[in-house]
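One structure follows; several queries about it will come next.
Missing here: one protein chain of the complex. Every other protein chain is in place.
Up next, subunit A:
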Amino acid sequence: MKIFARNQTLPLRPEPFVFRLEWKPGADWAGSALEEIVRDAHFIQLEAAQPLDEEAVDLLRNLDSRPEKFSLRLLSRAEDSGAETAKKFIGPLSRLKKLAAIIFIISSRSDEPAQTEVSSLLSAAASAGLKPGILVELEPGASVSGLEQLIKNLRKSGAMEIALRPTSAANPHPNFGKNLANCLSHLKSEGISVSLEECFPGLEPGLSALEPSCRRAFGSCYLDSQGRVRACRQSREILGDLSRQKLEEIWSGYLLAQSVCAEVGPLKTRDKNELGPEEPGLSMSPCPVELDSSLRPVPLFILKDKKWGAALIKGLDGLVLSQKGGKLARMIDGKNTLRSIRKKFGPRSAGLIYALFLMGLVRLEK
C-alpha cells in the first residue's frame, strides 16, 4: 500500500470530490467510510453491480436525507431481469432530491428486445421526473454504424445523457479510434453529444471529440464493493483500503497522478498553458483578449476551501487554485467588476478570469 506525498514537479491530483462507488449488498464502504465520502463529496455515483434491490434503494434514501450538499447519480444494468426491477423502483427513486440522473447500462451488442426494454425504462424514468441517460458498453469489435443508430434511437426515446465506456480495460479497441471519433463528431453535428465515461485503451489520444468524463483521477476516485480505492474503474493500482484506512491517509492532499492514471501524460502537456492542476501556485498569463473592465464575472462553480488552497468545482469538472487564487475566486460573486478585481490582484488577474471563463467556470455579464 502506498502513501503519496505532495510533489510539485509532476501532475498532481487533489483529493476526490467525485466518488464512483461499486454497489453490491454488504459493500464494505457502506459503513464508516461512507461518512468520509459524504463529507468530501460533491458528486457520488453509485453503480449497481447487480439488479437494483431494496437495500440499494435504502442506501440511496439514506444518502439523500443527508444534510451535506452533493449530487447522486445511479448506474444500473438494464438488461436481463434488471429492467423489470428498475421499473419497480422508479417511483421511490423519483422522490430523491439529490438524484441528478439515472443511467441505464446497455451493451453495444444488445438486441432489439433489449433496446425496446431500455426505451421503455427511459420513458418511465422521465415520466416520473427523473433525468434518464444511457451508458453504452462497447464490446471489442463493435460496429460504429450500429452504435450510431443505437445512440440515435435511445436519444429519441428520451436519454438525456449518453456515455460510452469499454466493457473492460482488458478489451482494447485497436484501429477503432478514428471511426469512433468520426461517429461522435457526426452525432455532435446533429445535436447529440456523447461523452466518454472512461478512457478507451488503444484509442489515439487527443481527438477532440473524446474527452473522458472520468477526469483522469482529477478529484475523483473509484471504490470497489470491497472498499478498495482506485483512480478509476479500469485502474489496477490499489491506492488504499477504506475498510481499514481513512481516506486522508490514502490521499494526503495531492496524489502523483502518473502513479495512478496512465492517461495523465497527455493531460500534463495539455494543461500546461492553462491554470491546470499541476501548478498549485497562481500562475497567471496576461489576458490574450481585451475584456471590458466593467464586466462582472458570475461564478458557475462551487468553491471548496482546502488546506492547500481552494477547489473550484462544476459538475464533474474542477480546478485547483492556490490560497491566493482561492481569495481571488471568492471575489467572483457577480457583483465585483473586472476593474475592482484587477485593482486588488493586479493586471494579470484578468488572465486568470479569462482562463476560468474559457473553462466554463464563470460567465461574464455587463
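Everything below uses one rule, namely that contacts are C-beta pairs under 8 Å (C-beta built on N, C-alpha and C of every residue); 3 or more make two chains touch, one makes a residue touch a chain; residues count from 1.
To be clear about the criterion, contacts and distances are computed from a predicted model.
One chain of the assembly is not displayed; among "DMSO/TMAO reductase YedYZ molybdopterin-dependent catalytic subunit", "Transcriptional regulatory protein", "ABC transporter permease" or "Copper chaperone NosL", its UniProt protein name is "Transcriptional regulatory protein".
From the set A:L46, A:I90 or A:C214, the residue in touch with the chain omitted from the display is A:I90, counting the whole complex.
Hidden from this view is one chain, which touches subunit A at 71, 90-91, 94-95, 97-100, 123-124, 126-129, 131, 155, 188-195, 211, 289-292, 295, 298, 314-315, 317, 334, 357-360, 363-366.
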